Structures are given as structure tokens and as C-alpha cells.
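Scroll down for the structure; my scribbles are underneath it.
Complex shown without one protein chain; remaining protein chains in place.
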Amino acid sequence: MVAMTYAGYVGAGWGIALVSLAIYALRTVRRGRALASQVPPEERRWS
Amino acid sequence: MTAPHTAPPGPAGTSSRATRGLGVLSLAGLALLLGYALVWSPPDVAQKDAVRLMYVHVPTAILAFTACAITTVASAMWLRRRSEGWWVLGGAAAEVGLVFTGICLITGSIWGRPTWGTYWDWDPRITSTTLLFILLVGYLALRSIDNEAGGAAPRGMRGAIVGLLLLPNVMIVHFSVDWWRSLHQTATITRLDPTIEGTMLFTLMLGIVVFGLVFAWLLIHRFRVGWLEERAGATGLDQALVERRAEAGLAAAGGRS
Partner (left out) sequence: MFRDASLMAGKDLRVELRSHVTTQQVAPFAILMLILFGVALDPDRGILTRASAGLFWVSVLFCSLLAIQRAFTIEAADGGRDALRLSGLDPAGIFLGKAAAIFVQLGALELVLAAGVVVMYGTEITGLPLLVATCLAATAGLAAAGTLYGVLAAGLRVRETLLPILLLPVLAPVLIGATRAFEAALGGAAADGWPWCGLLAAFALLYTAFGTLAFGTLLEES
């Protein structure tokens, strides 16, 4: 894998993609937690 | 929030059994995909290892367009049924779609550097994807501004019309740009399409499936967040009214004494 050509580009591309998704996922989940405490449980019936 | 209250029972966030399972599956899938994309699939004859970016760029492109389709359908359904779920779905799909479109553009540009020699080549797909990005930004901006205006009836309509037109616009733009750039058919356009077969084809299909799972997971969570926002907005308003009245009562009492 170290012998991969254009390793920098491939790494950068995949890295940015995965990091962006992770950040967005964390933000969304955290927003969900914050909002859930404000809403009565009848309104959020999923588990 | 002034009145102290115990944390309400029920799910602590937007997770559920389904999303937990989906999440685990997605992560496992991503691991497998990375293995194939970065190691086990062969480099391309012409592009060498740069082709490995295709396994993230193409799936995200497909899912970005899928997100637009979902928003358009959700907008159409909202126009017919006016139920809140469709409204929330339109926005959720658009936001997740925006993330995927952004990733598609960035990976596409990075992929272009070693293959085309530049970060931007007016390739028809990159050009129309950039316009798609702006279409989504505009739609989300309209929705958020509409939110401030308040009142349920005026609020839904603008967003729904723009959402309804989202997929048609995307398709018209894509078609026009494609036709336009095909007039300048050069080797650069085909450089982004290596001959795909065998393990490469499998990896690409795997990429579409895995990113599809990730998309679904994000969409479900984002939908629930949007749903909670609507609910919190309603309860928040009630609570604010209660507080205002309490304040007004205190102020009246204080003014008299």
C-alpha cells in the first residue's frame, strides 16, 4: 500500500470523505440528544 | 428552560434498534470497502492508483441525486397530504444530500488532479454537480428563512414548490451541461471512465451499497432530528407563552407594590 502511486491524493480524498461523514454524523446525533430532552416522549416513539 | 424537570423517559436521542443495527452494518461495510478500494482491487492501467477515488466519488454522486429525488417526492407528497413527516423528510434528504454532494465534488476534484492534470476541467458531471450543490443550498436557505416567518400554512408552500422542482431542475441542468460539453468531446472526458471489470466492478458496486447504508443511517437520524425540531418548536412556543405570562404576572404584582 505504501508503494501506491498518487498515495497522497487517494489518502486525501478518502480521508476528507470519511472525516466529513463522521463529523456530520456526530453533529446530527448530538443535536438529536439535545432536542430529545426538550420533547415529551409521546412525540418520539422510536426505539 | 426555567422550571426544573426530570429527564423525560423514552429514547435519549435519535437512535433506535434499527439505526444501531444499520450503523454497525455500515461501519463493517466501510471497513470491507476500504479493504477493497485501497488494497485488494487492482490499480487502473491508465490512471494507476488514482482510480481508487472512484469508489468514493461515484457512489456519493449517485446518492446525491437520490437525495434530490427523495426531496422532490417528499415535496410532492407534502403538497398532497400536508402531513409534517413529508415536510421534515424533504429537508433531511436535502441536507444529507448536500453533504454527499460536497464530498462528491471534493473527491472528484482531487481525482482530477492526477488524471486530468488540473483540479477542475469543466467535465460535464463535475459542472452539473456543482450546480446541484447550489440548488440544494438555495433550497435549504429558503426553508430556514421560511421557518422564521412562522405560521404553518405559508411556511410549507415555498419550500415545497422549490423542492418539487429540485429533481426536474437537476435533470435539466445535467442534460444541458452534458450536451454542451459533449460538443467538445476530448479524451479528458473519457479519462474519468476507466474500463471497469472484475474486482473493480465489484468494489464499485460494494461502494454504492455501503455508502447507501451510510446514507440511510444519516437520513433516519437527520429525519428524527428534524421531527424533534418541529415538536420542540411547538412545545417551546407553549413554554415561552407560559413564561411570558408568568413574567407579566410578576411584573404587574411588582409594579403595584
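For reference, chains read A and B in written order, and residue numbers begin at 1 within each chain.
Here is the rule we go by: a residue touches a chain if its C-beta (ideal position, glycine included) is under 8 Å from a C-beta of that chain, and two chains touch if they have at least 3 such contacts.
Bear in mind the structure is a predicted one, so any value in this text is a computation, not a measurement.
Taking every chain of the complex into account, the omitted one touches B. Check B:L25, B:L142 or B:A216 against the missing chain and you find that the one touching it is B:L142. Among B:L33, B:V56, B:A74 or B:V162, only B:V162 touches the chain left out of the display. Of the listed residues B:S83, B:S176 or B:T199, the one in contact with the hidden chain in the full complex is B:S176.
Where subunit B meets the chain that is not shown, the touching residues are 131-132, 134-135, 137-139, 141-142, 145-146, 149, 153-154, 156-158, 161-162, 165, 168-169, 172-173, 175-177, 179-180, 183.
Going forward, only the chains that are shown with their structure count from here on.
Subunit A contributes residues 1, 4-7, 9-10, 12-14, 16-18, 20-21, 24-25, 28-29, 31-33, 35-41, 43-47 to its touches with subunit B in the complex. Residues 1, 7-18, 30, 34, 37-39, 43, 48-50, 52-53, 56-57, 60, 96, 99, 102-103, 106-107, 110-111, 113-114, 214, 217-218, 221-222, 224-225, 227-229, 231-232, 235-236 of subunit B are the ones that touch subunit A when the two sit in their complex.
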